[in-house]
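A protein chain is absent from this complex, but the other protein chains hold their places.
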Amino acid sequence: MTKVSIEVNVNGRTRHATVPPRMLLSDFIRHELSLPGTHVGCEHGVCGSCNVVVDGRAVRSCLMFAVQAEGAEITTVEGLAQGDDLHPIQQAFWEEHGLQCGFCTPGMLATAQELLAQNPDPSDDEIREAISGNLCRCTGYEFIISAIRSAAAKLRERESETTLQPV
Amino acid sequence: MKPSAFQYERPNDLHAALGLLASGDDTQILAGGQSLVPMMNYRLAQPARLVDINQLSELNYIREDGDVIAIGALARHAAIKSSPLILEHLPIMAEAYDWIAHAAVRNRGTLCGNLCHADAASEMPAIMQILEADLVLSKVGSSRTVPARDFFIGIYETVITADEMLTEVRIPKPLPGTGWGFEEVAMRRGDYAWCTIVATLQIEDGKITAPRIAMAGVETSAARLTAAEDAIVCQTPGAALFVQVADAAAQAADPADSATGNAAYKRDLVRALLPRVLNVAVSRAG
Partner (left out) sequence: MSQHLKSNVIPPSRQREMPRAGLTWIGQSMKRVEDPRILSGKGGYIDDVAVPGMAHAAMVSSPHAHARIVSIDTSKAKALPGVIGVYTGDDMATVVDPCPSFASPPITQHPMSIGKVRHVGEVVAAVVAEDRYIAEDAAELVEVEWEILPANVDIEASAAATGDALLHPEDRESNVALDESFSFGDVDQHFADAHTVVKRRLRWQRSSAQAIETCGVVAQFDPFKGGYTIHSNSNFYNFIPFVIGGSLRVSPGELRIIPVLTGGSFGSKVFNHKIIILTAGLARLAGVPVKYIEDRLEHFTNSDSHGSDRLYDAELAVAEDGTFTSLRFTVMDDYGAYLQFGVGTHGNAMAQVTGPYQIQSFGMRVIAVLTNKTQQGPYRGFGSEVTNWVMERMADAAAEEMGRDPVALREQNMIQPDQFPYMIPTGNIYDSGNFQKVLAEAKSMFDFDGWRDKAKAMRAEGRCVGVGLATCMERSVYGPTEWWSLNNKETPGFTLTSTPEGITVRLDPSGKMFVTLNSPMVGNSPETVVAQILAERLTIAPEDIVFNYSDSQSGFNGVGPQGSRFTAMIAGACVSAAIKLEERLKRFGAHMLQRRPEDVELRNGTVAVKGLNDQEKPFGEIALTSSFFRLSFPDGEEFDSGLETTAVYDHPLSTDPAEDRSHLGIFYPIVGHICHIVAVEVDPGTGKVEILDYAAVHDNGTMVNPRTLAGQVWGGTANGIGTTLSEQFIYDADGQFTNPNFAEFAMPTANEMPRNFKLGHVETPSPFTEYGIKGGGEGGRLGAPSALSSAIEDALSDHGVKITSLPVTPPILRGLIRDAEQGATA
């Protein structure tokens, strides 16, 4: 089948590629763009390991074709850290032991990123509900919930610091 | 687990999209893709051509149209769930969405795609039936409107033809004072339902009027429980009545056997959930 040219902004960088229409976005990110941080766990849209943020929304990258990402802005786990500093959500996962094997973690981070952008101060039940579409087999979720709660506090603190400064 | 090859079309307007549907065999519409793509990854679906309608921003709306809430083909579940119009007029949809998949799936999936997929265990086909929604099916040069209750035929089967697209769902605003209830049992919240029961009704002079009840997950497609509706209309709500109605509905149900929820279990769920739904609906009416 005819390949299709696409242009996608991934982690702030514009990427051009020519892909077969059937290439899943997850495979495109991992193997064409060489960003292996996005993980594939089930490839049928249940586990959430492949979640990435597309135009501000966490989505399953195994349920999108790369061609559909034409013109989109995508953030993967590789785009979270700023320089040498982990993103506050990553930092919180580290401090709270929100990961064990780390395979589900990039998807959890994408989900947490969207949640905290929409709801800066979620309750534990709201966190639970938000991550209920991400399977983790290691942690029992408790420390992931603690991590997202802690990340929310860090982000609120950062927000209050930045709003004090003139834009 | 990779999809087989297909030809990809990305029309920029509805007219072009409908033209593509009219022009080729074995073509599927790709909207949210949250049901279609898993089936393609398993190669249970192998369409020769996909018409991606995600560029059709003209279909991305939730709007008030007189007494009707109109939802376009590209409106995502997440947008509907949080829409002020829905929260105000159709809170049953907002509540039901807590039980439908998970946030990342709702971010992409569309209501119209969900209805066309017609999974027997999907909630919205039941809800559209009690809300008496009309479904607008468009094709090149014409369109027709089908009531939701006539749309679903069986498992993954609807009345839509290959050259048609479900472009809009039109949901009449419920009358003021309409009570509603939603109950579901699934293995985990977000899973496909073993049994969903939904109802709306009104109370006039202490009697139930305009009851509408539907279930999903039990039979081969979502269906109105008209016998139950007939049994409670103009009756005074009460525990004994609801238990009796639930018993009758459970007896009448024709469960599609599935590995994890056998027929007896499905009947038990109808029996357990129907009174709860009606009680909640009654408590909200008025």
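Letters are used for the chains, namely A and B, taken in the order the chains are written, and counting of residues starts over at 1 for each.
Everything that follows uses one rule, which is that a residue touches a chain if its C-beta (ideal position, glycine included) is under 8 Å from a C-beta of that chain, and two chains touch if they have at least 3 such contacts.
All values reported here derive from a predicted model rather than from experimental measurement.
In the complete complex, the hidden chain is touched by one of B:43, B:63 or B:144, namely B:43.
When the omitted chain is restored, the residue from A:69, A:115, A:136 or A:152 that touches it is A:136.
Hidden from this view is one chain, which touches chain A at 20, 22-23, 30, 35-44, 46-47, 49, 76-78, 80-81, 86, 90, 93-95, 97, 99-106, 109, 124-125, 127-129, 131-145. Chain B residues in contact with the hidden partner, per the touch definition given at the top, are 1-5, 42-43, 185, 187-192, 194, 259-262, 264-265, 268-269, 271-273.
Everything that follows uses one rule, which is that only the chains that are shown with their structure count from here on.
Centres computed as Cα averages put chain A at a distance of 30 Å from chain B.
On chain B, the positions that touch chain A within their shared complex are 1-8, 10, 30, 33-34, 37-38, 40-42, 50, 52, 54, 78, 98, 101-105, 107-108, 188-190. The residues of chain A lying in touch with chain B in their complex are 1-2, 4, 20-22, 24, 27, 43-45, 48, 51, 57-60, 62-65, 67-68, 70, 111, 114-115, 129-130, 132-134.
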